[in-house]
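I'd like to ask you about the structure that follows.
With one protein chain removed, the remaining protein chains of the complex are shown where they sit.
So, subunit A:
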Amino acid sequence: MAIGLHDSTIQNPVIRWVDQRLPVFTMMQKEYGSFPTPRNFNYFWNFGALAMVTLMIMIATGIFLAMNYTPHTAHAFDSVERIMRDVNYGWLIRYVHMNGASMFFIVVLVHIWRGMYYGSYKAPRELLWIFGVVIFLLMMATAFMGYVLPWGQMSFWGATVITNLFSAFPLVGEHIVTWLWGGFSVDNPTLNRFFSLHYLLPFVIAGVVFLHVAALHITGSNNPLGIDPKGPQDTLPFHPYYTAKDSVGLIVYFIVFAALVFFAPNYLGHPDNYIPANPLVTPAHIVPEWYFLPFYAILRAVPDKLGGVLLMFGSIAVLFVLPWLDTSPVRSMRFRPIAKWALYLWLVAFFVLMWAGGKPAEEPYVTISRIATAYYFAYFLVVLPLLGRLERPLSLPESIAMPVLRGGGPVMAGAAAKPMEKA
């Protein structure tokens, strides 16, 4: 890059002055204004923007909560109730934050599903996908520690169960757990460090989100057809087309979010967490938050503790290598008649695990969990590698702008009047 003032095209003299010295306005124009974006996005492509907005909401509400929260075992529960009662609109801030965590996971799970269905993880977007999995892992760690902060019964016992998982590792296990706790049980040092990390990690997430978006702007976006844009006829400038389309999705999302916050704020929570933490009384059923249930089910599907822990971590770890497990060059499942159904079945297995994770660890739930766990992994480790070789994909359309017929058959005259996009 040449040394010297940036050659800015901006007219406003003040903005131009800044832009010559620090071309952030040129960058914004390039990355969010004229950025060439495939013209055929469907509404699944809203969810990246929704996740970004949710992260900002979580950080904003979290900062105000932290101003009024006391990370001490003797005061944490009362300080949260004080936020609910005596802090101006504290109930609103807390309920937005609390339900925002659930909304964040819903949005990110749909976003991940979008990537899996349309093959967004495949070359050249492997690193982009890996950053995404890192964000998901960081979100899980942040959410887990956030749930501990109100210091209710589920906070305490959830923290005890999850940190104890590390004791499964031979030799060093017990030492790791003591190190995590900062003592010999979940206690004040644990709460203190969880608060510190819960405040830190969202900013780490923001950093990885920046990398995620930066990598996206190198490769450009995938699209429902999974084929690369061939030229300007295949793309639209991000603004105003996708700013307008994302805005529609955002308002619909806010309506769902508001319905939860204002009319069922505790629906996704567990009533036991309004009982102050008591190390001497174990709840009848220790159930994690809903977004951990599929992974909790995988953990409990294995009779061996260490095996369960490894398999649970493996269920996320396998996502890191997904770009290399899927050997098919075709991205979009629209053109993969067998893989599409294999993926739908994977989605069923995911929901079955979510359901089984909320049930007690007894029959028939254990057997169901085992079957679903087996398929969860088989999809990645067996089905995808084999289908890449065995499956015959439908023929791909020539370009995004070229209208295609259902089934990817030959382009016929008059097809131009048909809608290009299939639901």
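Basically, contacts are C-beta pairs under 8 Å (C-beta built on N, C-alpha and C of every residue); 3 or more make two chains touch, one makes a residue touch a chain; residues count from 1.
The criterion applied here is as follows: contacts and distances are computed from a predicted model.
> Can you pick, from "ABC transport system ATP-binding protein", "Acylaldehyde oxidase", "Xanthine dehydrogenase" or "Cytochrome c1", the UniProt protein name of the chain not displayed?
Per the UniProt record, the undisplayed chain of the complex is "Cytochrome c1".
> Among A:Leu128, A:Val261 or A:Leu387, which one touches the chain that has been omitted from the display?
A:Val261
> Pick from A:Ile10, A:Leu109, A:Leu211 or A:Val318: which residue touches the chain that isn't shown?
In the full complex, the listed residue that touches the missing chain is A:Leu109.
> Among the options A:Gly207, A:Gly231, A:Pro337 or A:Pro360, which residue touches the chain absent from this view?
Residue touching the absent chain, from the options given: A:Pro360.
> Which residues does subunit A use to touch the chain missing from this display?
That gives, for subunit A, the contact residues 39-40, 42-44, 46-47, 78, 81-82, 84-85, 91-92, 95, 102, 105-107, 109-110, 113, 236, 240-241, 244-245, 247-249, 251-252, 254-256, 258-259, 261-263, 265-268, 270-272, 274-275, 284-285, 287, 290, 293, 351, 354-355, 357-360, 419-421, 423.
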